[in-house]
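Of the protein chains in this complex, one is absent; all others appear in place.
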Amino acid sequence: MKYTLADIAERFQCKLAGDPSQTIEGVHTLEQAGPGQLSFLANPKYKSQLASTRAAAVVLHPEQRPESAGNWLLHENPYATYARIAALFAAPTDVAPGIHATAIIDPSAEIHPEASVGPYAVVGPEVRIARNCIIHAHCVIQRGCSLGDGCVLHPHVTLYAGTMLGQRVVIHANTVVGSDGFGYAPDDGRWVKIPQLGSVHIADDCEIGAGTTIDRGALDDTRIGEGCKLDNQIQIAHNVQIGKHTVMAGCSAISGSSTVGDHCQIGGGAGLAGHLHMTDHVIITGMTMVSHDIRKPGAYSSGISQQEARQWRKNVARLHHLDELARKVRALEKRLAELEPEDD
Amino acid sequence: MKYTLADIAERFQCKLAGDPSQTIEGVHTLEQAGPGQLSFLANPKYKSQLASTRAAAVVLHPEQRPESAGNWLLHENPYATYARIAALFAAPTDVAPGIHATAIIDPSAEIHPEASVGPYAVVGPEVRIARNCIIHAHCVIQRGCSLGDGCVLHPHVTLYAGTMLGQRVVIHANTVVGSDGFGYAPDDGRWVKIPQLGSVHIADDCEIGAGTTIDRGALDDTRIGEGCKLDNQIQIAHNVQIGKHTVMAGCSAISGSSTVGDHCQIGGGAGLAGHLHMTDHVIITGMTMVSHDIRKPGAYSSGISQQEARQWRKNVARLHHLDELARKVRALEKRLAELEPEDD
Partner (left out) sequence: MKYTLADIAERFQCKLAGDPSQTIEGVHTLEQAGPGQLSFLANPKYKSQLASTRAAAVVLHPEQRPESAGNWLLHENPYATYARIAALFAAPTDVAPGIHATAIIDPSAEIHPEASVGPYAVVGPEVRIARNCIIHAHCVIQRGCSLGDGCVLHPHVTLYAGTMLGQRVVIHANTVVGSDGFGYAPDDGRWVKIPQLGSVHIADDCEIGAGTTIDRGALDDTRIGEGCKLDNQIQIAHNVQIGKHTVMAGCSAISGSSTVGDHCQIGGGAGLAGHLHMTDHVIITGMTMVSHDIRKPGAYSSGISQQEARQWRKNVARLHHLDELARKVRALEKRLAELEPEDD
């Protein structure tokens, strides 16, 4: 596909400085873009690359526009604008329109004629798949699931019975939604399973990474709000409630019945304990353990950066006796006060 | 399905106080149960909800029974009793009895006529699938696996060759059992694979979550004891031995050749190093690293709760010099002792 700069500027509401007839066939970084490719300047620290880039055009903030001649697409948010333009050049999906001959569709399922269902997909009773959905090969969608317009399930996704997806929800390969929550009652040294009778609701415009797992609720439903983005290898336990536009990086996890607000950012490998509440606009840095409520927006941490192992071992040995050390300091303070001349 | 309280009380050995003819059609929380639904009181802190609940009946401990009239199912362990009753209302599985026409079954496999095998399942040579097993769509069961009575494999489960499951083992979607352990011998800067020749044994009544991986042994077998419950995204390395009735929460992991006792509880995100031994009745709290043997029952931790990032950064900077700080305190103690008058 080729687009002129005039066309791109109009579609994406940029101001164009330069040659409107220049054609664009792809995108790349400032450093690696070649003729016919569009690039972007989002982080001012790369501004010096504007002088040497071979990109045919660059999306940037009006304030970053250099004096020199060139093809500039000016926008207040150059990174998001680049993202939208780049989508023009993403490869189209390989799933053919319609239902593949090998897909097994229960007669009671309703599949929109403009949805695609790939080879070996299995769609259970009373499932509803709306317009423009793309179900890749080998997905399993159990009884009563509902997918809004434009959802995409990549290969090997499993949706357990009753999973509800809003519109334009994208789920990457080998992810599981709606598996049983982890609930057992102790009974004389054994564990009795608590049936997991709720389901999972994922709202519009969420994207869920690969190899992620989201459990169904025990009685209520697990819910993920509009516009959330979850990376790979994430674990969402039963009854969790996540607000809108919250993002979670890879390998993070939320334990059962916790609630997370809107516009939060949870770093990679971070873990939230169960039954806690985190308000809106909270940032959790990587590998942090959140074990109690967070009621004030801001950034929270408990991850520890690396140190040479030999030194770290010494520090950890001290950490294991830190309470004792603090008591010693307190004792020193007292002993010292006794020696010091009194103020008067 | 509908059941009378008389029927439920008899089946689950509760003492019934109230109307034996009251029918129950479902379960819910005290707060949300409606007419025809049964609820439970397990945590005394919710006792006040008994006054306002609309539940048709409540399972509770005899000592928690309120003065007021109502339908009470009395049992010493109300939570486990609720769990057992609730199972009556769990949706039945969607896999039709018998072997789906698209399942590929090796002629040497033995599948009990009362087992179910779903669409596109692949069952290898010499596999044995016992009575009442349910194999969901897309499972792959390789050569020589054995599944005892009543096992359930959810979609996309992979059992590598030789995996042995006891009775009533449940494995959730996209979980892998029997993959090669992580074993390599260094050889001149390269890694030579150690063939992984053992297998995996999972005993009766275990449940394994979604997206979990359990590796086969290198020479001996990896073993998980009776009644263990493993959550999602767990990693069990080769040669691990887990005792009976141990539970592991999401994203926890056990490294190679470690042994874990009976009745242990391993918190979410916790990790056990390899070649260590943990005795019975040990509780590991969330995100703890277990790096040496635990020979005494009790609770162990090394997770750190979150703090405002600005403050945490200062504390970590100090932690990286904690050994030095402890030495300073020691030096202060000595210097101070020299100043202090001697006891005599």
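Per-chain numbering from 1; labels A and B assigned in written order.
Note that in this section a residue touches a chain if its C-beta (ideal position, glycine included) is under 8 Å from a C-beta of that chain, and two chains touch if they have at least 3 such contacts.
Worth saying up front: this structure is predicted, and the values here are computed from it rather than measured.
Asker: Have a look at A:H275, A:K296 or A:H321 and name the one touching the chain we're not showing.
Answerer: From the options A:H275, A:K296 or A:H321, the contact with the absent chain belongs to A:H321.
Asker: Among the options B:L60, B:I135 or B:A253, which residue touches the chain absent from this view?
Answerer: B:A253
Asker: Considering the complete complex, identify which of A:A17, A:I283 or A:V329 is in touch with the unshown chain.
Answerer: Candidates A:A17, A:I283 or A:V329; residue touching the omitted chain: A:V329.
Asker: May I ask you to list the residues on chain B that touch the chain which is not drawn?
Answerer: 104, 120, 122, 124-125, 138, 140, 142-143, 156, 158, 160-161, 174-176, 179-180, 182, 184-195, 197, 211-213, 215, 219-220, 233, 235, 237, 251, 253, 255, 271, 273, 283-285, 288-292, 294, 298-302, 304-305, 307, 311, 314-315, 317-319, 321-322, 325, 328-329, 332, 335-336, 339
Asker: Just checking the interface: what residues of chain A touch the absent partner chain?
Answerer: Against the missing chain, chain A presents residues 27-29, 32, 42, 77, 79-80, 82-84, 86-87, 89-91, 94, 102, 118-120, 136-138, 154-156, 172-174, 205, 207, 209-211, 227, 229, 231-233, 245, 247, 249-251, 263, 268-269, 286-287, 303-310, 312-313, 316, 319-323, 325-326, 329, 332-333, 336, 339-340.
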